[in-house]
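Here the complex is missing a single protein chain, while all its other protein chains stay put.
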Amino acid sequence: MTTRRAAYEARQRRRANLLAGGSTAVVLILLIVLVPLAPGWEGVQASFFNAEIFARTFPDLLSAFLINIAIFAWSVPLIAALGLAIALARGARAPVLFPLRIFGAIYVDLFRGIPVVLLVYLVGFGIPGLGLPRPWNSPYIWGTVALVLTYSAYVAEVLRSGIESIHESQRNAAVCLGLSERDTMRYVVLPQAIRRVVPANMNMLVALQKDVALLSFIGPVEILRQAGIFKSLLANFTPYVAAAVIFLCVTVPATRYADYLMNRDRNART
Amino acid sequence: MKTFLTATLLTLTASGAFAAGHCSAGKTLTEGTLTIATGNPAYYPWVIDDAPEAKQGFEAAVAYAIAAEMGFADNAVTWVRTSFDEAIQPGAKNFDLNMQQFSITADRDRVVDFSAPYYTAPQAVMTTVEAVDAGAKPTMESLKAMKWGVVASTTALPVVTETIQPTQSPLVYDDNANITAAMQAGQIDAALFDLPTALFTAAVLMDNGVVLGQFDASAAESPDQFGALMPEGSALKECVDEALAALTASGELAAIEAEWLQAAVGVPLIK
Partner (left out) sequence: MPEPRLALRGVKKSFGDVEVLHGIDLAVNPGEMVCLIGASGSGKSTLLRCMNGLEPVDDGEVRLDGVDIAEPGFDLAPIRQKIGIVFQSFNLFPHMTAYDNVALAPRRVLAEDARTRIEALFERFGLAAHMGKYPDQLSGGQQQRVAVIRALAMRPQTMLFDEITSALDPELVDEVLDVLRSLRDDGMTMVLATHEMGFARELADRICFMDKGVIAEEGAPDLIFSTPQRERTKQFLASVLR
(Lines give C-alpha, C1' and ligand atoms only; values in the text may rest on other atoms or scores of the structure.)
Protein backbone atom coordinates (compact mmCIF):
# COMPACT_ATOMS: atom_id res chain seq x y z
CA MET A 1 0.00 0.00 0.00
CA THR A 2 1.50 3.36 -0.92
CA THR A 3 0.51 6.37 1.08
CA ARG A 4 -0.78 9.47 -0.65
CA ARG A 5 2.48 11.26 0.04
CA ALA A 6 4.61 8.39 -1.28
CA ALA A 7 2.61 8.32 -4.51
CA TYR A 8 2.97 12.08 -4.89
CA GLU A 9 6.70 11.96 -4.31
CA ALA A 10 7.13 9.12 -6.79
CA ARG A 11 5.31 11.23 -9.40
CA GLN A 12 7.51 14.21 -8.64
CA ARG A 13 10.67 12.14 -8.88
CA ARG A 14 9.66 10.70 -12.22
CA ARG A 15 8.97 14.17 -13.52
CA ALA A 16 12.32 15.50 -12.29
CA ASN A 17 14.22 12.58 -13.81
CA LEU A 18 12.52 13.09 -17.15
CA LEU A 19 13.34 16.78 -17.17
CA ALA A 20 16.96 16.25 -16.13
CA GLY A 21 17.48 13.45 -18.63
CA GLY A 22 15.80 15.38 -21.42
CA SER A 23 17.76 18.58 -20.95
CA THR A 24 21.07 16.70 -20.66
CA ALA A 25 20.32 14.86 -23.88
CA VAL A 26 19.52 18.09 -25.69
CA VAL A 27 22.77 19.72 -24.56
CA LEU A 28 24.84 16.68 -25.54
CA ILE A 29 23.20 16.44 -28.96
CA LEU A 30 23.81 20.12 -29.56
CA LEU A 31 27.48 19.70 -28.62
CA ILE A 32 28.00 16.59 -30.70
CA VAL A 33 26.13 17.86 -33.73
CA LEU A 34 26.88 21.55 -33.73
CA VAL A 35 30.55 21.74 -32.76
CA PRO A 36 31.77 19.58 -35.66
CA LEU A 37 29.76 21.79 -38.00
CA ALA A 38 31.95 24.77 -37.12
CA PRO A 39 34.22 25.64 -40.05
CA GLY A 40 37.48 25.23 -38.11
CA TRP A 41 36.52 21.97 -36.40
CA GLU A 42 38.73 19.74 -38.50
CA GLY A 43 41.80 21.81 -37.72
CA VAL A 44 40.94 21.94 -34.03
CA GLN A 45 40.32 18.23 -33.93
CA ALA A 46 43.59 17.44 -35.65
CA SER A 47 45.69 19.58 -33.33
CA PHE A 48 43.87 19.12 -30.00
CA PHE A 49 42.09 15.78 -30.20
CA ASN A 50 44.42 13.60 -32.21
CA ALA A 51 43.80 10.04 -31.04
CA GLU A 52 47.08 8.67 -32.32
CA ILE A 53 49.16 11.35 -30.60
CA PHE A 54 47.07 10.95 -27.45
CA ALA A 55 47.88 7.26 -27.31
CA ARG A 56 51.53 7.82 -28.15
CA THR A 57 52.20 10.47 -25.50
CA PHE A 58 49.92 9.29 -22.70
CA PRO A 59 52.31 6.79 -21.03
CA ASP A 60 55.18 9.30 -20.85
CA LEU A 61 52.86 11.97 -19.52
CA LEU A 62 51.63 9.58 -16.89
CA SER A 63 55.15 8.83 -15.69
CA ALA A 64 55.96 12.56 -15.68
CA PHE A 65 52.89 13.02 -13.51
CA LEU A 66 54.57 10.91 -10.84
CA ILE A 67 56.91 13.85 -10.35
CA ASN A 68 53.94 16.14 -9.75
CA ILE A 69 52.59 13.68 -7.23
CA ALA A 70 55.93 13.41 -5.47
CA ILE A 71 56.40 17.18 -5.22
CA PHE A 72 52.80 17.54 -4.06
CA ALA A 73 53.18 14.77 -1.52
CA TRP A 74 56.22 16.20 0.22
CA SER A 75 54.95 19.78 0.01
CA VAL A 76 51.64 19.18 1.77
CA PRO A 77 52.95 18.19 5.22
CA LEU A 78 55.47 21.04 5.12
CA ILE A 79 52.75 23.51 4.17
CA ALA A 80 50.45 22.21 6.89
CA ALA A 81 53.14 22.43 9.57
CA LEU A 82 54.42 25.85 8.58
CA GLY A 83 50.90 27.21 7.99
CA LEU A 84 49.87 26.10 11.45
CA ALA A 85 52.98 27.60 13.02
CA ILE A 86 52.38 30.94 11.30
CA ALA A 87 48.70 30.94 12.23
CA LEU A 88 49.60 30.32 15.88
CA ALA A 89 52.32 32.98 15.75
CA ARG A 90 49.80 35.47 14.44
CA GLY A 91 47.39 34.64 17.25
CA ALA A 92 49.99 34.79 20.03
CA ARG A 93 48.61 36.95 22.83
CA ALA A 94 51.48 37.17 25.29
CA PRO A 95 53.43 40.45 25.04
CA VAL A 96 56.81 38.68 24.90
CA LEU A 97 55.60 37.00 21.75
CA PHE A 98 54.90 40.31 20.04
CA PRO A 99 57.87 39.92 17.63
CA LEU A 100 56.44 36.56 16.63
CA ARG A 101 53.09 38.15 15.88
CA ILE A 102 54.68 40.86 13.75
CA PHE A 103 56.75 38.26 11.95
CA GLY A 104 53.61 36.25 11.22
CA ALA A 105 51.82 39.28 9.83
CA ILE A 106 54.73 40.26 7.58
CA TYR A 107 55.17 36.69 6.41
CA VAL A 108 51.55 36.36 5.40
CA ASP A 109 51.40 39.73 3.66
CA LEU A 110 54.65 39.12 1.84
CA PHE A 111 54.11 35.64 0.54
CA ARG A 112 50.47 36.08 -0.35
CA GLY A 113 51.42 39.22 -2.22
CA ILE A 114 54.11 37.74 -4.46
CA PRO A 115 52.94 35.72 -7.47
CA VAL A 116 53.96 32.07 -7.13
CA VAL A 117 55.77 32.07 -10.47
CA LEU A 118 57.97 34.93 -9.38
CA LEU A 119 58.80 33.21 -6.13
CA VAL A 120 59.60 29.99 -7.98
CA TYR A 121 62.12 31.84 -10.14
CA LEU A 122 63.47 33.95 -7.31
CA VAL A 123 63.96 31.13 -4.85
CA GLY A 124 64.60 28.43 -7.45
CA PHE A 125 67.42 30.24 -9.24
CA GLY A 126 68.33 32.90 -6.70
CA ILE A 127 69.17 30.94 -3.58
CA PRO A 128 71.20 28.24 -5.38
CA GLY A 129 72.93 31.12 -7.19
CA LEU A 130 74.43 32.16 -3.85
CA GLY A 131 76.80 29.27 -4.25
CA LEU A 132 75.22 26.17 -2.74
CA PRO A 133 76.91 22.91 -3.73
CA ARG A 134 75.03 20.02 -5.26
CA PRO A 135 72.70 18.45 -4.30
CA TRP A 136 71.64 21.36 -2.09
CA ASN A 137 71.03 23.65 -5.05
CA SER A 138 68.49 21.27 -6.61
CA PRO A 139 65.51 22.96 -8.27
CA TYR A 140 63.33 20.34 -6.61
CA ILE A 141 64.35 21.57 -3.16
CA TRP A 142 64.08 25.28 -3.83
CA GLY A 143 61.02 25.01 -6.02
CA THR A 144 59.36 23.17 -3.16
CA VAL A 145 60.48 25.91 -0.78
CA ALA A 146 58.80 28.49 -3.01
CA LEU A 147 55.54 26.54 -3.06
CA VAL A 148 55.68 26.00 0.70
CA LEU A 149 56.29 29.69 1.39
CA THR A 150 53.33 30.79 -0.70
CA TYR A 151 50.88 28.11 0.28
CA SER A 152 51.71 28.16 3.99
CA ALA A 153 50.89 31.88 3.98
CA TYR A 154 47.46 31.13 2.53
CA VAL A 155 46.88 28.17 4.81
CA ALA A 156 47.92 30.27 7.82
CA GLU A 157 45.27 32.84 6.98
CA VAL A 158 42.61 30.21 6.45
CA LEU A 159 43.50 28.57 9.77
CA ARG A 160 43.53 31.87 11.58
CA SER A 161 40.06 32.70 10.33
CA GLY A 162 39.00 29.26 11.51
CA ILE A 163 40.52 29.84 14.94
CA GLU A 164 38.85 33.20 15.25
CA SER A 165 35.49 31.74 14.25
CA ILE A 166 35.47 29.51 17.35
CA HIS A 167 33.21 31.16 19.88
CA GLU A 168 34.80 32.76 22.92
CA SER A 169 32.57 30.65 25.18
CA GLN A 170 34.50 27.55 24.09
CA ARG A 171 37.74 29.07 25.32
CA ASN A 172 36.03 30.20 28.50
CA ALA A 173 34.73 26.74 29.20
CA ALA A 174 38.21 25.31 28.72
CA VAL A 175 39.88 27.97 30.85
CA CYS A 176 37.36 27.47 33.64
CA LEU A 177 38.22 23.77 33.69
CA GLY A 178 41.80 24.78 34.39
CA LEU A 179 43.20 23.91 30.97
CA SER A 180 46.32 25.85 30.05
CA GLU A 181 46.28 28.24 27.10
CA ARG A 182 48.24 25.67 25.13
CA ASP A 183 45.92 22.79 25.89
CA THR A 184 42.92 24.97 25.19
CA MET A 185 44.31 25.70 21.74
CA ARG A 186 45.40 22.17 21.09
CA TYR A 187 42.40 20.20 22.34
CA VAL A 188 39.50 22.62 22.12
CA VAL A 189 40.05 25.38 19.58
CA LEU A 190 42.25 23.86 16.88
CA PRO A 191 40.34 20.65 16.28
CA GLN A 192 37.17 22.64 15.71
CA ALA A 193 38.91 25.31 13.65
CA ILE A 194 40.62 22.79 11.38
CA ARG A 195 37.35 20.98 10.74
CA ARG A 196 35.68 24.23 9.89
CA VAL A 197 38.26 25.16 7.24
CA VAL A 198 38.46 21.79 5.51
CA PRO A 199 36.57 23.02 2.43
CA ALA A 200 38.81 26.06 2.04
CA ASN A 201 41.90 23.90 2.45
CA MET A 202 40.63 21.38 -0.07
CA ASN A 203 40.47 24.16 -2.62
CA MET A 204 44.00 25.05 -1.63
CA LEU A 205 45.15 21.49 -2.28
CA VAL A 206 43.58 21.45 -5.72
CA ALA A 207 45.26 24.77 -6.51
CA LEU A 208 48.57 23.44 -5.20
CA GLN A 209 48.29 20.35 -7.36
CA LYS A 210 48.08 22.64 -10.37
CA ASP A 211 50.77 25.05 -9.20
CA VAL A 212 53.27 22.21 -8.80
CA ALA A 213 53.56 22.54 -12.58
CA LEU A 214 55.22 25.95 -12.06
CA LEU A 215 58.33 24.13 -10.94
CA SER A 216 58.85 23.19 -14.56
CA PHE A 217 60.04 26.77 -15.12
CA ILE A 218 63.20 25.99 -13.21
CA GLY A 219 63.95 22.64 -14.80
CA PRO A 220 62.00 19.62 -13.53
CA VAL A 221 60.23 17.76 -16.31
CA GLU A 222 56.81 17.30 -14.76
CA ILE A 223 53.66 16.59 -16.71
CA LEU A 224 53.01 20.03 -18.18
CA ARG A 225 56.62 20.37 -19.28
CA GLN A 226 56.51 16.91 -20.78
CA ALA A 227 53.36 17.89 -22.63
CA GLY A 228 55.09 21.07 -23.82
CA ILE A 229 58.04 19.05 -25.10
CA PHE A 230 55.71 16.77 -27.03
CA LYS A 231 53.81 19.77 -28.31
CA SER A 232 56.92 21.28 -29.81
CA LEU A 233 58.27 18.03 -31.19
CA LEU A 234 54.96 17.00 -32.73
CA ALA A 235 53.61 20.49 -33.43
CA ASN A 236 50.36 19.38 -31.84
CA PHE A 237 48.42 20.37 -28.72
CA THR A 238 46.90 16.98 -27.99
CA PRO A 239 49.50 16.19 -25.28
CA TYR A 240 48.09 19.11 -23.27
CA VAL A 241 44.62 17.63 -23.54
CA ALA A 242 46.03 14.31 -22.36
CA ALA A 243 47.69 16.09 -19.43
CA ALA A 244 44.40 17.79 -18.58
CA VAL A 245 42.68 14.40 -18.56
CA ILE A 246 45.29 13.07 -16.13
CA PHE A 247 44.87 16.09 -13.88
CA LEU A 248 41.10 15.71 -13.86
CA CYS A 249 41.38 12.03 -13.01
CA VAL A 250 43.08 13.07 -9.78
CA THR A 251 41.43 16.34 -8.80
CA VAL A 252 37.81 15.40 -9.44
CA PRO A 253 37.81 12.27 -7.26
CA ALA A 254 39.85 14.12 -4.63
CA THR A 255 37.33 16.94 -4.30
CA ARG A 256 34.42 14.50 -4.38
CA TYR A 257 36.05 12.43 -1.68
CA ALA A 258 36.54 15.49 0.49
CA ASP A 259 32.88 16.39 0.03
CA TYR A 260 31.96 12.86 1.01
CA LEU A 261 34.14 12.98 4.13
CA MET A 262 32.60 16.24 5.22
CA ASN A 263 29.09 15.00 4.64
CA ARG A 264 29.80 11.86 6.57
CA ASP A 265 31.24 13.91 9.38
CA ARG A 266 28.13 16.05 9.43
CA ASN A 267 25.72 13.14 9.20
CA ALA A 268 27.47 11.20 11.94
CA ARG A 269 26.64 13.96 14.37
CA THR A 270 22.99 14.65 13.70
CA MET B 1 44.54 26.41 -75.58
CA LYS B 2 42.86 26.76 -72.21
CA THR B 3 46.17 26.48 -70.33
CA PHE B 4 47.70 29.07 -72.55
CA LEU B 5 44.83 31.47 -71.87
CA THR B 6 45.06 31.03 -68.13
CA ALA B 7 48.78 31.54 -68.23
CA THR B 8 48.44 34.71 -70.23
CA LEU B 9 45.76 35.97 -67.88
CA LEU B 10 47.94 35.24 -64.86
CA THR B 11 50.90 36.95 -66.42
CA LEU B 12 48.75 39.95 -67.20
CA THR B 13 47.36 40.26 -63.68
CA ALA B 14 50.76 39.73 -62.14
CA SER B 15 52.54 42.23 -64.29
CA GLY B 16 50.17 44.85 -62.95
CA ALA B 17 51.65 44.55 -59.47
CA PHE B 18 55.20 43.34 -60.05
CA ALA B 19 58.12 44.27 -62.18
CA ALA B 20 58.39 40.72 -63.34
CA GLY B 21 55.64 38.11 -63.53
CA HIS B 22 56.07 35.81 -60.52
CA CYS B 23 54.69 32.69 -58.99
CA SER B 24 53.68 34.33 -55.68
CA ALA B 25 50.93 36.41 -57.24
CA GLY B 26 47.63 35.93 -55.45
CA LYS B 27 49.20 33.61 -52.86
CA THR B 28 50.17 36.02 -50.12
CA LEU B 29 47.98 37.24 -47.27
CA THR B 30 47.99 40.76 -48.65
CA GLU B 31 48.41 41.20 -52.38
CA GLY B 32 51.75 42.76 -53.22
CA THR B 33 53.17 42.26 -49.71
CA LEU B 34 55.12 39.42 -48.14
CA THR B 35 54.35 39.04 -44.42
CA ILE B 36 57.15 37.36 -42.49
CA ALA B 37 57.00 36.36 -38.83
CA THR B 38 59.88 36.20 -36.39
CA GLY B 39 60.17 35.53 -32.68
CA ASN B 40 59.24 37.88 -29.90
CA PRO B 41 61.89 38.88 -29.13
CA ALA B 42 64.16 37.78 -31.97
CA TYR B 43 67.70 36.91 -30.90
CA TYR B 44 71.22 37.60 -32.10
CA PRO B 45 72.71 36.47 -34.45
CA TRP B 46 69.46 35.63 -36.23
CA VAL B 47 68.11 39.17 -35.97
CA ILE B 48 70.27 41.97 -34.63
CA ASP B 49 68.79 44.26 -31.96
CA ASP B 50 65.38 42.65 -32.38
CA ALA B 51 64.84 44.80 -35.50
CA PRO B 52 64.35 42.58 -38.57
CA GLU B 53 63.44 45.58 -40.75
CA ALA B 54 67.09 46.62 -40.56
CA LYS B 55 68.09 43.51 -42.58
CA GLN B 56 70.77 42.87 -39.97
CA GLY B 57 71.27 39.34 -38.75
CA PHE B 58 71.23 35.98 -40.53
CA GLU B 59 67.50 35.29 -40.71
CA ALA B 60 66.62 38.92 -41.45
CA ALA B 61 69.10 38.92 -44.34
CA VAL B 62 67.86 35.55 -45.67
CA ALA B 63 64.26 36.77 -45.42
CA TYR B 64 64.97 39.83 -47.54
CA ALA B 65 66.97 37.77 -50.03
CA ILE B 66 64.07 35.31 -50.43
CA ALA B 67 61.64 38.20 -50.79
CA ALA B 68 63.78 39.87 -53.46
CA GLU B 69 64.09 36.58 -55.30
CA MET B 70 60.27 36.28 -55.24
CA GLY B 71 59.91 39.77 -56.62
CA PHE B 72 59.11 41.74 -53.48
CA ALA B 73 60.96 44.98 -52.99
CA ASP B 74 62.32 45.63 -49.47
CA ASN B 75 59.41 47.94 -48.68
CA ALA B 76 56.93 45.24 -49.70
CA VAL B 77 58.07 43.08 -46.74
CA THR B 78 56.09 43.37 -43.50
CA TRP B 79 57.17 41.82 -40.20
CA VAL B 80 54.95 40.32 -37.53
CA ARG B 81 55.80 38.50 -34.31
CA THR B 82 54.55 35.09 -33.22
CA SER B 83 55.32 32.58 -30.53
CA PHE B 84 56.02 28.97 -31.39
CA ASP B 85 52.50 28.02 -30.30
CA GLU B 86 50.90 30.62 -32.53
CA ALA B 87 52.85 29.24 -35.46
CA ILE B 88 51.42 25.73 -35.06
CA GLN B 89 47.92 26.35 -33.73
CA PRO B 90 44.97 25.56 -36.00
CA GLY B 91 43.09 28.34 -37.75
CA ALA B 92 44.07 31.24 -39.99
CA LYS B 93 47.65 32.52 -39.67
CA ASN B 94 48.82 36.11 -39.78
CA PHE B 95 52.03 35.40 -41.73
CA ASP B 96 53.11 34.04 -45.08
CA LEU B 97 56.47 32.82 -43.78
CA ASN B 98 57.69 32.24 -40.23
CA MET B 99 61.41 32.18 -39.65
CA GLN B 100 62.67 31.55 -36.14
CA GLN B 101 65.11 28.66 -36.28
CA PHE B 102 62.38 26.09 -36.77
CA SER B 103 63.97 22.68 -37.13
CA ILE B 104 62.41 20.64 -39.88
CA THR B 105 61.01 17.36 -38.51
CA ALA B 106 58.67 14.79 -40.03
CA ASP B 107 56.22 15.13 -37.14
CA ARG B 108 56.00 18.88 -37.52
CA ASP B 109 55.77 18.63 -41.28
CA ARG B 110 52.46 16.81 -40.95
CA VAL B 111 50.87 19.85 -39.35
CA VAL B 112 52.60 22.72 -41.12
CA ASP B 113 54.68 23.18 -44.27
CA PHE B 114 58.41 23.83 -44.30
CA SER B 115 60.49 25.40 -47.01
CA ALA B 116 63.71 23.79 -48.13
CA PRO B 117 66.34 24.26 -45.41
CA TYR B 118 68.15 27.59 -45.34
CA TYR B 119 70.66 26.60 -42.68
CA THR B 120 72.08 23.38 -41.32
CA ALA B 121 72.80 24.00 -37.69
CA PRO B 122 75.52 22.10 -35.91
CA GLN B 123 74.48 21.39 -32.31
CA ALA B 124 76.93 22.81 -29.82
CA VAL B 125 77.60 22.28 -26.14
CA MET B 126 77.77 25.29 -23.88
CA THR B 127 79.26 24.96 -20.43
CA THR B 128 81.06 27.04 -17.84
CA VAL B 129 84.68 27.93 -17.24
CA GLU B 130 84.38 26.14 -13.89
CA ALA B 131 83.24 22.93 -15.57
CA VAL B 132 86.15 23.08 -18.00
CA ASP B 133 88.53 23.71 -15.11
CA ALA B 134 87.01 20.69 -13.42
CA GLY B 135 87.93 18.59 -16.44
CA ALA B 136 85.02 18.77 -18.91
CA LYS B 137 86.20 17.71 -22.40
CA PRO B 138 84.54 17.61 -25.83
CA THR B 139 84.20 13.83 -25.68
CA MET B 140 81.06 11.73 -25.41
CA GLU B 141 82.35 10.14 -22.25
CA SER B 142 82.78 13.50 -20.58
CA LEU B 143 79.38 14.72 -21.82
CA LYS B 144 77.55 11.72 -20.39
CA ALA B 145 78.68 12.59 -16.89
CA MET B 146 77.32 16.14 -17.06
CA LYS B 147 74.01 17.48 -15.79
CA TRP B 148 72.15 18.76 -18.86
CA GLY B 149 69.69 21.54 -19.52
CA VAL B 150 67.83 22.19 -22.75
CA VAL B 151 65.13 24.51 -24.06
CA ALA B 152 61.77 22.75 -24.28
CA SER B 153 60.67 23.94 -27.71
CA THR B 154 63.89 22.92 -29.49
CA THR B 155 64.95 19.60 -30.93
CA ALA B 156 67.88 19.54 -28.52
CA LEU B 157 66.16 17.30 -26.01
CA PRO B 158 66.00 14.19 -28.24
CA VAL B 159 69.64 14.80 -29.18
CA VAL B 160 70.64 14.84 -25.52
CA THR B 161 68.59 11.85 -24.45
CA GLU B 162 69.28 9.71 -27.53
CA THR B 163 72.75 10.68 -28.69
CA ILE B 164 74.50 11.72 -25.48
CA GLN B 165 72.45 9.58 -23.10
CA PRO B 166 73.61 11.29 -19.89
CA THR B 167 73.55 9.41 -16.61
CA GLN B 168 71.23 11.99 -14.96
CA SER B 169 67.98 13.03 -16.62
CA PRO B 170 68.16 16.51 -18.16
CA LEU B 171 66.36 19.57 -16.84
CA VAL B 172 64.17 21.49 -19.28
CA TYR B 173 63.57 25.23 -19.53
CA ASP B 174 61.46 27.74 -21.41
CA ASP B 175 64.22 29.79 -22.96
CA ASN B 176 67.91 30.59 -23.10
CA ALA B 177 67.64 33.11 -20.27
CA ASN B 178 66.47 30.40 -17.85
CA ILE B 179 69.22 28.04 -19.01
CA THR B 180 71.70 30.79 -18.24
CA ALA B 181 70.18 31.30 -14.78
CA ALA B 182 70.24 27.57 -14.02
CA MET B 183 73.84 27.29 -15.16
CA GLN B 184 74.87 30.23 -13.03
CA ALA B 185 73.01 28.68 -10.09
CA GLY B 186 75.12 25.57 -10.59
CA GLN B 187 72.05 23.41 -11.26
CA ILE B 188 73.25 22.29 -14.70
CA ASP B 189 76.71 21.82 -16.21
CA ALA B 190 75.91 21.88 -19.89
CA ALA B 191 73.31 23.01 -22.39
CA LEU B 192 72.76 22.06 -26.01
CA PHE B 193 72.02 24.82 -28.53
CA ASP B 194 72.50 25.34 -32.23
CA LEU B 195 76.03 26.63 -32.63
CA PRO B 196 75.28 30.31 -33.34
CA THR B 197 73.00 30.52 -30.32
CA ALA B 198 75.58 28.74 -28.17
CA LEU B 199 78.27 31.20 -29.20
CA PHE B 200 76.07 34.20 -28.52
CA THR B 201 74.83 32.90 -25.18
CA ALA B 202 78.30 31.97 -23.97
CA ALA B 203 79.81 35.28 -25.01
CA VAL B 204 77.05 37.75 -24.18
CA LEU B 205 74.58 36.32 -21.66
CA MET B 206 77.03 34.41 -19.47
CA ASP B 207 79.96 35.74 -17.49
CA ASN B 208 81.67 32.37 -17.45
CA GLY B 209 80.25 30.67 -20.56
CA VAL B 210 82.33 28.48 -22.85
CA VAL B 211 81.38 26.60 -26.02
CA LEU B 212 82.93 23.25 -25.34
CA GLY B 213 82.46 21.72 -28.76
CA GLN B 214 80.13 21.09 -31.67
CA PHE B 215 78.64 18.00 -33.22
CA ASP B 216 79.60 17.41 -36.82
CA ALA B 217 76.39 18.40 -38.62
CA SER B 218 77.34 16.58 -41.84
CA ALA B 219 77.91 13.38 -39.91
CA ALA B 220 74.55 13.43 -38.14
CA GLU B 221 71.90 11.00 -39.35
CA SER B 222 69.23 13.67 -39.43
CA PRO B 223 71.02 17.00 -39.15
CA ASP B 224 69.21 19.90 -37.57
CA GLN B 225 68.03 22.00 -40.49
CA PHE B 226 66.15 25.27 -40.25
CA GLY B 227 63.30 25.94 -42.64
CA ALA B 228 60.76 28.72 -43.08
CA LEU B 229 57.44 27.58 -41.63
CA MET B 230 54.24 28.05 -43.62
CA PRO B 231 50.62 27.11 -42.97
CA GLU B 232 49.80 23.53 -43.99
CA GLY B 233 49.09 23.37 -47.72
CA SER B 234 50.53 26.81 -48.42
CA ALA B 235 50.51 27.67 -52.12
CA LEU B 236 53.59 29.75 -51.51
CA LYS B 237 55.90 26.85 -50.68
CA GLU B 238 56.83 26.21 -54.26
CA CYS B 239 57.88 29.83 -54.79
CA VAL B 240 59.90 29.96 -51.59
CA ASP B 241 61.71 26.73 -52.44
CA GLU B 242 62.42 28.09 -55.90
CA ALA B 243 63.83 31.26 -54.41
CA LEU B 244 66.01 29.33 -51.95
CA ALA B 245 67.28 27.11 -54.73
CA ALA B 246 68.26 30.18 -56.70
CA LEU B 247 69.99 31.73 -53.66
CA THR B 248 71.90 28.54 -53.00
CA ALA B 249 72.94 28.20 -56.63
CA SER B 250 74.13 31.78 -56.84
CA GLY B 251 76.16 31.43 -53.63
CA GLU B 252 74.26 34.28 -52.02
CA LEU B 253 72.98 32.11 -49.16
CA ALA B 254 76.52 30.98 -48.36
CA ALA B 255 77.65 34.59 -48.40
CA ILE B 256 74.96 35.61 -45.93
CA GLU B 257 75.92 32.71 -43.68
CA ALA B 258 79.56 33.70 -43.85
CA GLU B 259 78.68 37.28 -42.98
CA TRP B 260 76.53 36.55 -39.92
CA LEU B 261 77.52 33.12 -38.66
CA GLN B 262 81.27 33.18 -39.26
CA ALA B 263 82.26 32.85 -35.62
CA ALA B 264 81.24 29.21 -35.91
CA VAL B 265 84.65 28.18 -37.17
CA GLY B 266 87.22 27.20 -34.61
CA VAL B 267 84.93 25.33 -32.26
CA PRO B 268 86.30 21.79 -31.72
CA LEU B 269 84.30 18.80 -32.91
CA ILE B 270 83.02 16.42 -30.29
CA LYS B 271 84.53 12.97 -30.51
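Things to note:
We call the chains A and B, going by the order they appear; numbering starts again at 1 in every chain.
By definition in this document, a contact is a pair of C-beta atoms (placed from the backbone, for glycine too) under 8 Å apart; a residue touches a chain by one contact, two chains touch by 3 or more.
Bear in mind the structure is a predicted one, so any value in this text is a computation, not a measurement.
For the chain that does not appear, the touching partners among the shown chains are A. Touch with the chain omitted from the figure is made, among A:33, A:51 or A:176, by A:176. The chain not shown here is touched by just one of A:82, A:120 or A:188, and that residue is A:188. Contact between subunit A and the unshown chain involves residues 169-170, 172-180, 183, 187-188, 191-192, 195, 268-270.
Keep in mind that, in the parts below, only the chains that are shown with their structure count from here on.
If you average the CA atoms of subunit A and of subunit B, the two centres end up 40 Å from each other. Those residues of subunit A whose C-beta lies close enough to touch subunit B in the complex are 40, 43-44, 46-48, 121, 125-126, 128-129, 131-134, 137-139, 216-221, 225, 228-229, 231-237. Across the interface of their complex, subunit A is touched by residues 84-85, 88-91, 105, 107-108, 110-112, 147, 149, 152-155, 157-158, 169-174, 178, 181-182, 184-188 of subunit B.
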